[in-house]
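Would you mind keeping the following structure in view while I ask a few things?
Yeah, one chain of the complex is gone here, protein chain that is, but the others are all in their spots.
Labels run A, B and C following the written order; every chain starts at residue 1.
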Amino acid sequence: MEFIINYYNYIIVVIIMMLGLWGMLALSNLVKKLISMAIFQTGIILFYISMGAKKGASIPIIKQAYDEHHHPIHQTINNMDYANPLTQILMLTAIVVGVATLGLGLALTQRVYSEHKSLHEDEILETLS
Amino acid sequence: MILGFDIISLSLILLCAVLALFIRDLMGSVIVFGAYSFLMCVVWACNGAIDVAFTEATVGAGVGTVFLVSTIYSTTRIDTFKKNRLLKQLFMFAVVCVVGVLLLKTVTDLPQWGDAGSPANTHLSAYYIENSIDQTHVPNVVTSVLADYRGFDTMFETCVVFVAFIGIFSLLRIRKSKTKNAATTSPTTELTLPPHQEVDSLIIKTASHLMVPFMQLFALYVVAHGHYSPGGGFQGGVILGASLILLAVSYNFKKALSILSEKKIILLVSLGVLIYAGIGVICFFLGGNFLDYSVLHKILPATDTIMARSHAMLGVEIGVALTVMVSMYGIYLSLSSNGRFDKGL
Amino acid sequence: MIEQAPALIVVIPLISALFITIIGLYQPRVSWLLTIITFALSSIFAFICLKQVVTVGPISYVFGNWPAPFGIEYAIDHLNALIVLMICVVAFLVAIYSKHDIIKELGDKIPHFYSLFTLLVTGLLGITLTGDAFNLYVLLEISALTSYALLALSGGRAYIATFNYLIMGTIGACFYLLGVGYLLINTGSLNMADISVILSSNTYSYTVLVAFLFIMIGMWTKMALFPLHSWLPNAYTYAPTSTSCLLAPLMTKVSVYVMLRMMTSVFNYDYIFNVLQWQHIIVALAVIAILAGSVLALRQDNLKRMLTYLIVAEIGYMVGGAWLGNANGFTGASYHIIADGFMTLCLFLAIGCIIYKVGDASLSSMKGIFTKMPITMVGFLIGAFSMIGIPPTCGFFSKWYLISGAYEASAWAFLVALLISSLVNAVLFFRIIEVGYFQALPSEEPNHHHPKITRDEAPLTMLIPLLTTAGLLIGIGLYTADIVTYLIHPFIKNFL
Partner (left out) sequence: MQTMTSFLPASIVLVSFIGSVFVFFTKKNENLREAWTFITAAINIVLLFKMAKWVLAGNTFTYHIAEVLPGLPLFFKVDGFGMLFAFVAGSLWVVTSLYSIGYMRPLKEHAQTRYFACFALAISATMGVAFSGNVLTMYLFYEILSLSTYPLVTHHQDAEARGGGRKYLTFLLTTSIGFALPAMIITYLNTGTLTFSNAGIFTQAIDPTLLIVLLLLFIFGFAKSGMMPFHVWLPGAMVVPTPVSALLHAVAVVKVGVFCVLRILTGVFGIDLLSSTPLSTIVCVIASITVIVSSLIALTQDNLKRRLAFSTVGQLSYIVLGAGIATSFGVVGSMTHIAMHAFGKITLFFCAGAIFVATGKKYISQMVGIGKQMPVTMIAFLIGSMSVIGLPLTGGIISKWYMVLGAMDSGRLWILIIYLISSLLNAAYFFPIVYNAFFCKEEDSQFPNKIKEAPLAALLPPVITAIGTVILFIYPELFLNFAKIAVGVSK
């Protein structure tokens, strides 16, 4: 139980990623492939986020106290109190990249459909050969 | 950090993922995928990644789903199934299993979930948390790292959005004068709409009309207040884009293009990245390295080197928001009209 | 300005891409000129960097003035300075070349093409220069997204081919990202040099192995190493000519460079070759890649498609060379990045000229091509000779080092595969020469001894880049000693 709780995220990450990877490689429908791709990417994002989580920590916005003149009061900041910002930044980028890829993939899908009148990879390959 | 909640939502996520892949109706699949994304937001919020959750909610679950739906409308929603693929699927399953086992074996080697002392949580990230306020005056560490410490990354991230838009636009855009069956349609930029599009619900129109200003106001807040609260250029930009998409959905393309024409879209998308890169270039001319905002205090009034960083971050966030807004909008227009820019969802 | 040169190499094309888009709205034809100017400037700055690296040693440039592990760093050493110069020069040549071709193939999408073109090269330049593992991922995606768009622009079968590439490319990039994630979880750092220091001070755990494996698989997918190569031939064959001229020499080579970079800057020799000891498996893969690429190339009738399979084979050269685990092999792999870049460029440019004038690139349409386009064929011949490995073209010298490395590592299969591939190349190209030179045009009656084939050359903007590249092939070959002594050896000295 202890093990599951400690590593539950990572196990789910692996399963999600592999599900996505399998979908990308094995599924035939182009839209499904793209959904699988997005699932694969979210799996990776979850991996990063899980590694950046800290038990009992807050979101990475520093609680800043100010004096009456609105000057920040100097305080010591404890790393333990805030979740890891670095992994979050990386994943912000990854999400944006993901949606960009998704969009481009969808554009291609539309073009493939108007070219071959099908979204089924096998069918398209059949018409080509 | 509610552990049980985390576990439950993760299990649900898994369920959604499986469903999304196996539902035969593509529309259903997309909707389940949208749910998957929202659940994912929840998990990320639980893990303390509020900015990521915010972004996923707007980008992944929001705009991403819209894109998928647009595509399904332009193509087909039926996923035909053929038995002859089974062998390939089994083979891929074996491949994936091997990779999966490889990864599962690492799990025990990884630091435990939520371990604040793991290398990933101490080395660089600790530096950012401890120095963000002193070095940039920005309490939201995510923003300061995003726009300053790793600002160079973010510039290219914006570029990715730009590229996606230009790519999709150039792939899909069809100018009717070029196509063979020009007889059936009128010139595209001057759009006449097919009659069924006119039968729009007044309720939807009014509701969206009412919603849009608040959405945009909120978006501007998200952009501007990114230094202090979750959010920033990406999230705000996507919300702004979403408000425009809402208009385009509830009204029609003519209305949508009257707000932002094709030419303006291209112009603004480039302009957003240009603002970002331009700030970097100004740093060149002021004698700093690229994106070294601190030198900007030479031209910004009443700022020291640290506040200059803070101000410049706002500048780049605006650039990001501009690009993201317009490109999300542009991508939607391209995808939903299959590049014809005449009618969408 | 000199100390800003590393950033300028990348920033100039980035900003120019934006201006191309904006100006392209009003003046589509100007984008060509802008692109050329951009890469001329980039080349100049790349050369400045190269000169500086040779005189004072590796350069580190930090963005935003944040010190290295905290900010993003460009780490320029001897090898990537050279590769960056190559990328700039290739982009410059292809930009000049593309003028007529793009007008013919793409029509009103000219500014988009050049904008994507410029951004693609920006991405590749960034990948090569950056010292930050995650920055590399972002740039990898930029170059990938632009290449998807560029490849699909020609339409028709290109769409589905590009879609497959998109899926494979994303898998590659995701694997890379996952690998970086494992590195991050182990070290907490993203800066390559920093990771390397932290890694070597700890014991290498199983997660490090997985990180390395995933980064490698990601890169192999991107570079189309043999079992993962299936996307490449279709994607490059159906693409617009100018796109394949740009992508074929650069994309796979840059991926190879990333592999080298990861092996040298993040991991180290001892870990890769003594702890992991995968070299035999990977060299075997490389051997299969070389042989499979060669055999598949032999079966093709379309020249462009044939060349794409040759790229698959050439990837085997570089991967195998790098994994031989000795100085000569590594030198060969590094040198071959440059040599193969220009070789592939030369051949693709020549084929592009032929397609521009003849209309397609099947073997049967090559009849009488020497009489019709003699200058193009001179370029083609030099490229072909380099591919076969005839001195003094640079293809010979990379083969020299690779064979030396194979011999020293007793990798006999690799050695034989290299030789076989050279011979297959000879067969491939002389088949073309035979058809193109010694068979009259189809319209001619066979016994007519003075065929009246009129000369019909490609325009000058296409010929000049082609001949320049051909000249470079010989020039690089003759300066091999300098390149190896001053640029490649200092690079691998630290690694081995």
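Structure notes:
Criterion: a contact is a pair of C-beta atoms (placed from the backbone, for glycine too) under 8 Å apart; a residue touches a chain by one contact, two chains touch by 3 or more.
Source: prediction; values computed, not measured.
Shown chains touched by the missing chain in the whole complex: C. Screening C:19, C:400 or C:495 for touch with the missing chain picks out C:400.
The residue touching the chain not shown here, chosen from C:275, C:426 or C:467, is C:426. Touch with the hidden chain on the side of chain C covers residues 328, 385, 388-392, 397, 399-400, 403-404, 407-408, 415, 419, 422-423, 426-427, 430, 434, 437-440, 446, 449-450, 477-482, 484-485, 489.
The rule is simple: only the chains that are shown with their structure count from here on.
If you tally contacting C-beta pairs for each pair of chains, A-B comes out on top.
Mean C-alpha position of chain A lies 12 Å from that of chain B. Centroids built from CA atoms put chain C at 30 Å from chain A. The geometric centre of chain B is 31 Å away from that of chain C, both derived from CA atoms. In chain A, the positions touching at least two other chains are 17, 21, 25, 51, 86-87, 93, 97, 100-101, 104, 108-109, 111.
Across the assembly, chain B contributes 103, 110-111, 118, 120-122, 124-125, 128, 150, 153, 157, 160, 163-164, 167-168, 171 as residues in contact with two or more other chains.
Across the interface of their complex, chain A is touched by residues 134, 138, 141, 144-145, 148-149, 152, 155-157, 159-160, 162-163, 166-167, 170-171, 174, 177-178, 181, 184-185, 190 of chain C. Chain contact summary for the complex, chain C toward chain B: residues 4, 7, 11, 14-15, 18-19, 21-22, 25, 61-66, 69-72, 107-109, 112-113, 115-116, 119, 122-123, 126, 132, 134-135, 138-139, 141-142, 145-146, 148-149, 152-153, 182, 184-190, 198, 205-207, 210, 213.
Those residues of chain B whose C-beta lies close enough to touch chain C in the complex are 102-103, 105-106, 109-111, 118-125, 127-128, 148-153, 155-157, 159-160, 162-164, 166-171, 173, 175, 178, 263, 266-267, 269-271, 273-274, 277-278, 280-281, 284, 288-294.
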